[in-house]
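Here is the structure we will look at, set down as structure tokens.
A single protein chain has been removed from this complex, and every other one stays in its place.
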Amino acid sequence: MVWMLIIPVVTALICSLLKSARITGYVSLAGTAALAVAALPVIISAFAGPVETLRGVLYADALSGYIMALVIFLSFASAVYSIGYLEHERKVGLISAKGIRRYYALLHLFIFTMLLVTLANNLALMWIAIEATTIVSALLIGLGFSKRSLAIEAAWKYIILCTVGITFALLGIFITYYATISVMGGEGVLNWTTLRSIAPKLNPATMKLAFIFILVGYGTKAGLAPVHNWLPDAHSEAPSPISALLSGILLNTAFYGIMRFVSITDPSTGSAFTGNLLILFGLISMGVSSVFILIQVNYKRLLAYSSIEHMGIISLGMGIGGFAGVYGALLHIMNHAVSKPLMFFVSGRIQANYGSTKIENVNGVLSKMPLLGTLTFIGALSLAGMPPFNIFISEFTVLKAIVDKGLWAIAVLFLLCVVLIFYGMLSGFGRMLFGGNGHANGAEHEKGEDRDAASAPVSVSSALNNGIMILLASLIIIFGVTVPGFIDTAIRACIDVLGVE
Amino acid sequence: MEYLQFLILLIFSPLLNGIIKKLKANMQGRAGPGILQPYYDLIRLFRKDMVVSVVASWIFKATPYIVMTSVIAASMIVPVITTQSPFGIIGDIIALIYILALGRFFMALAGLDTGTAFGGEGSSREMTVAILVEPMMMLSIFTAAIAAGSTNITRIAETQSMFYSPSHILALAAFIVAVIAETGRIPVDNPDTHLELTMIHEGMLLEYSGRYLALMEWAHYMKQMLLFTITVDIFFPAGIAHSTELFGLAVSTCVYAAKMLFLAAAMALIESTRAKLRFFQLPSLLGGSFILALLSLVTYIMMGGK
Amino acid sequence: MGPESFLYTGVLFFLSAASASLMPLPKKQYLFILSCLGALSLGIAGFSLVSAGRMALSPLPVSPDFQFVFSGDSLAGFFLSVISILTFAVSVFSIGYVKDFKNKGSLVFLYNIFIVSMYAVVLSENIFTFLVSWETMTVISYFLVTFDRNEKSAKAGLVYAVMSHIGTAFIVMLFLVLYAHTGSMEFSSMRAASLRLPEQVKTIIFVCSIIGFGTKAGIIPFHTWLPKAHPAAPSNISALMSGVMIKTGIYGFIRISMDILGQGPEWWGITVLVIGAVSAVIGVLYALMEHDLKKLLAYHSIENIGIILLGVGSSMMFRSNGLYVLSAIALTAGLYHTLNHAIFKGLLFLGTGSLVHATHTQNMEDMGGLIKSMPYTGLFFLIGSVSICALPPFNGFVSEWLTYQALLLGFHAPSITAKMLSPLGGAALALTGALAAACFVKAFGISFLGMPRSRHARDAKESSASMIAGMAILAVLCLLAGILPGTVLRMISPSVLNLTGSDGNIHSAGFLSVSQTFSSLSPAAILFTMLFTGIAAVVFVRAAGGKRKTVYADSWDCGMPSLTSRMQYTATAFTKPIRLIFKRIYLPKRELRISYILKPLFVKSLKYSGEITPFFERYLYEPLTAFIHRTAAKAKMLQSGNLNLYLGYILVTLMLLLMFGT
Partner (left out) sequence: MTNWIEAFSVIDFISAGILLTAVLMNSLKRIEPCVKAYTINSWLLSALTAVVAFMTGEVHLYAASAVTFLSKGVLIPLFLRRIVRQIKDTHDVEPYISNALSLTISGILVVVVYASLKEGIFVTGLSKNVLQISIAVILIGLFIMITRKKALIQVIGLLFMENGLFLAGFALTFGMPLIIELGVLFDMLMAIIILGLFIIQIKKSFASSDLDKLTILKG
């Protein structure tokens, strides 16, 4: 388990020391691969039951294992994607060799911090890790690339808002700590393991206060409206692989913190309190995002808002609670973590080809780059919650949970937002995919592959690029028709950990 | 015997037309041609050579036969002098109307086939009139059909149950208008003009000559008599034989002839007293009679089946 | 072998065709042969399912909440066979049709998946399965609509996808309501539990199902996607979409509102009846004004859906009054027309396909005289037109005749509204028939008869054998379904029996006789009478006139010399009287631009342009979307880019939660 923390750091060091930019990419790839290898046994045993090391400082159970697995998978994916992406960025002179080294170093530090979040047993330690993710990713957004004033603006907003928010989260943690003192008699604890055991004895009023602070704090980081405002800027200005990580998993690590607290707070306050708050935030997020998706003119921002929507759905599912709700939420975390990175990857490629993130400047992707276009289509439709793609299943599970609870108003709002978002997504990406040269494009469709490769920087890396994107797309379709057994068991284990009846 | 009653229509329909012409002429104070004139015309046409447009396709040549056969098939369905019409089973009044519509469909196509402006104009107007007429015809028939609880003409003729009730009168009025429109008579259309801008039915026949024209004309006469027959079957079936023994048949034949003459006189009267309407005034006339048909239905239902 | 095995084989064929299409093969159009085989065996499956009446396939679990469950009853069997029949013909047609398409591979792939998804919809047995198949069908058809990827088709696709997604939202809603009140996702157990549903819940479900499925079926006023989407797709796809895809909407409606909900109040039936009548009339009225052949056919689909709903609606109305026999007659009429429309609309779209293939235009004003250069296409298109105009002895007539019978029987309904409305429905049907006839006189006459109106039309060539074969199959079916009603009834009556508990004692020993109205019909007899009298007429004419010679010359046209194609009656001119008569509906706009050399004597050029107002777009949808966008645009200021504002949000949120949260 310790190795999981050491490997990224080491990789980061190597990357920052290496001279050649080409090698660095493959080194980082190797690093993530090694990380995956090291993590696998930990994750497996974590699903079997809680494991801890360093006298209980590091601790992993099913839930952390779940998030951890996603972190590592996505780190690998974006490590693969980064190679081709950076080569192109360097060709067009957006980044120097030094910048590339710094990029990879920071990338792995970022991975390290996220893993630390999932491994921390102590809630304060988890807080520290989350704050660290903010700092590192802010650097990745802002300083990774020269001559990008917008990136700096985005990074500034990101770091300020998230730090402020997370400060409140720390206050919440203090309050929790205080609450434990009276229970434990003198000495307070912040260890998740202990907290779980004493949760029912905590003072409800205190815990309510604590949870509000936590929710606002981590909610800011998780991009829940109305405290989401940093998200569209950061996600749209970050380099695509980083956007993929931010959107795919960073939000979820923050939400992971919330989930932990929910399972501490519920026993003392009763689940209605946390549930209603989460439902409220979820609905607001869906509403806000649907409106903004509708008017969006920048496709990366559009994707960012769709992340807000999906975080909203996740928190809605958590809030509804019950087996179905939580199952839906957890499943949705995974589905979103598969679909969204794909979309950011393809949008990175589109940006590279058209040199703009404005929807109006892009058209005829499907004709010019059939493979990319098809992938975009799959991703967009899955994000819009269309069967037979993965997100539909989890969305429908959440919807079903809502109906099980008989919350018809919420169900109707949910459907309304989903329709609006579908409209927004399709009109946005439809405009990008079609158009250009009409029927004549058929000719290119036949030899789409090599055209696609030709449009990408270098063949090896672009092959890797296509490979990882196709992998994600096929996962989207597979999860769209079935939830594989091992994932099912994993989610069930997580639900046990969260103590949902 | 009863199998062949449609031959009455086939044989006597030119005569009926001749009679109408004659009566009309007399009413207008002309001598007018003899009542057998249509027969002479037909025979003459059959013996003529034909001129066919090079533009025309097989549709043009097939149409006269299709029209003729459709009218014959339609007239097999109706009982003329006896309700023992065995062909009644192959179709009912709705089928009859649609069979006639088939004829019209092809006639309109033939009008377009030669690519002339007048043909197109004729078929366009023909279809327009049909649009206005068919719903009204249907509706007025519905009233009778509902009353008889059947759309089978023989049955309607047998169980005519709404003598001279208001609904009956209204339906009749509407149906008469429909008949006028269908037979292309004043005030809807002028059967004996070839003045380009007013003609409807003639417009489609413009390119026809010889035997084709003969068939078309004959079919038109037959259709006219057929519609008269339907009128009497539906609205005054009194006197029609319900069996096939000779005396009854003789009586009903006389009654039938009388009815036909009466209708012919009525037509002649209308034609010589009314002026032809401008084409775009037709909707008001036909729409008006649609309202009549509707009213008859309403009254029938409101008065609880009277 | 039971239906299952045929089903599996058929699906296997389709899937193998789809997967083969992804491989680099030459001459991918021949993969459609596989689709033909698939359609064949699925057709067998459908027929045997109709007779067997039951089929259960093993479920496939997806997630703890959901699993794929497929099963089938006679209704499903009926729709299965309808889909298969059309699919078979269209696949034959496609072999030749897609030959010189650029990206055949993806077309073949999408085509096969599309068909499989339609089968899946019909066979779905629970909510989840239905939704997945339904939306898959939508997605794939969306891809097909946007197949040649220009702005126009993209727009059409967007409208289509969004509208059907809205429809789906309603379907989801109704399923959730059903699920919440019956506690089950399986249709079978819903059916059992639905008797206990309270009235208002039933009403909600009914309304949702009308809107949801009606959107897919294209009823007024949810039809606007249809005339945009169908013309955009390749013609063989349009044939499938118009022929069977929109029928899945009818299927879903029957499945929910008649099968699962069981008996409802009378006003349901009346509502459906009225919707049907309105859709029929409005649909055909708009069709008349179209000069784009495919748009015209699309509007006719709206009309025919309306006719089907006339049958279905009166059936519901009768059933809620306990008149089961009459209800059976009406439903038979509806289902019969479903089949017929699939056949002749498919035929017409294929015909249009081969026209467009030959003349490279969809605008009939640029065609003309094609019956000489494309005799087979012309003949088959004519047969299709005659059938869709419900002229005997073809199939369209039989189903409309049955509909008439059903509507006349509406007199037996107790309520005065029903008594009044059903004959009016009959009148609407008559009006529709007449309008359709006018429309197809225009469509066929302008595009096939007269002189060629453009260079393309002049040098058009007859299409390839397989395309002709595809059309021929459907043309023959048009006739057969007309003159052999007995066979068709055997396909329909089991499901009618299930749904209404009666077979409507419609007897069909050669004669189709509805004992309820003592009325009978025998298209076959009509056909043979006409053939016989036709021959007789020929013989007679020969006898009377003797042998006469025929002279070929220019058209006389009242002596007008040197007729040119520009002097022919145009489609616009043909429909002008109707446009004027129904101007209240069309709201026509016209402008006459004259440029003079010397005013007012010498006219240089004279430009006449007229258009009709698309009522529903102009007054319903455009304002709605505009409103949504305006409101959304207002929200922009929330994200003004000002960091202080954002910090403010955090403070306010926190404060509110601290005040009201605890």
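Remarks
For clarity, chains are labelled A, B and C in written order, and residue numbers in each chain start from 1.
The working rule: a contact is a pair of C-beta atoms (placed from the backbone, for glycine too) under 8 Å apart; a residue touches a chain by one contact, two chains touch by 3 or more.
All values derive from a computational prediction rather than experimental measurement.
For the chain excluded from display, the touched partners among the shown chains of the whole complex are A, C. Residue-wise, the contact with the chain that is not shown comes from A:F174, picked out of A:W3, A:Y26 or A:F174. The omitted chain makes contact with just one of the residues A:I44, A:A205, A:A272 or A:I477: A:A205. Looking at A:L29, A:A46, A:V71 or A:A155, the residue that reaches the missing chain in the full complex is A:A155. Residue-level contact of chain A with the missing chain is found at 122, 124-125, 127-128, 131-132, 134-135, 138-139, 142-143, 149-150, 152-157, 159-160, 163-164, 167-168, 170-171, 174-175, 177-178, 181-182, 188, 190, 203, 205-206, 209, 232-233, 236-237, 292, 295-297, 301.
Not every partner is drawn; the one left out touches chain C at residues 636, 639-644, 647-648, 650-651, 658-659.
Just so it is clear, only the chains that are shown with their structure count from here on.
Taken together, the touching pairs link the chains end to end in a line with two free ends.
Relative to the C-alpha centre of chain B, the farthest chain centre belongs to A. The mean-CA centres of chain A and chain B are about 78 angstrom from one another, to the nearest whole unit. Work out the mean CA point of chain A and of chain C, and you get 44 Å between them. Averaging C-alpha coordinates per chain places the centre of chain B 35 Å away from that of chain C. Along chain B, no residue makes contact with two or more other chains. Of all residues in chain C, those touching chain A in their complex are 60-66, 68, 101-103, 105-106, 128, 131-132, 135-136, 139, 143, 146, 148-151, 153-154, 157-158, 161-162, 165-166, 169, 172-173, 176, 179-180, 628-629, 631-633, 635-636, 638-639, 643, 645-647, 649-650, 653-654, 657-658, 661-662.
For chain B in complex with chain C, the touching residues are 43, 46-59, 65-66, 68-70, 72-73, 76, 87, 89-92, 94-95, 98-99, 101-102, 104-105, 108-109, 111-121, 123-125, 127-128, 130-139, 142, 145-146, 149-152, 155, 194, 196, 206-207, 210-211, 214-215, 279-280, 283, 294, 297-298, 301. Listed in rising order, the residues of chain A touching chain C in the complex are 156-157, 160-161, 164-165, 168, 205, 208-209, 212-213, 215-216, 220, 226-227, 229-230, 232, 277, 288, 291-292, 294-295, 323-324, 327, 331, 364, 366-367, 377, 381, 386-388, 392-393, 396-397, 399-400, 403-404, 406, 411-412, 415-416, 418-420, 422-423, 426-427, 430-431, 433-436, 438-443, 445-446, 481-483, 488.
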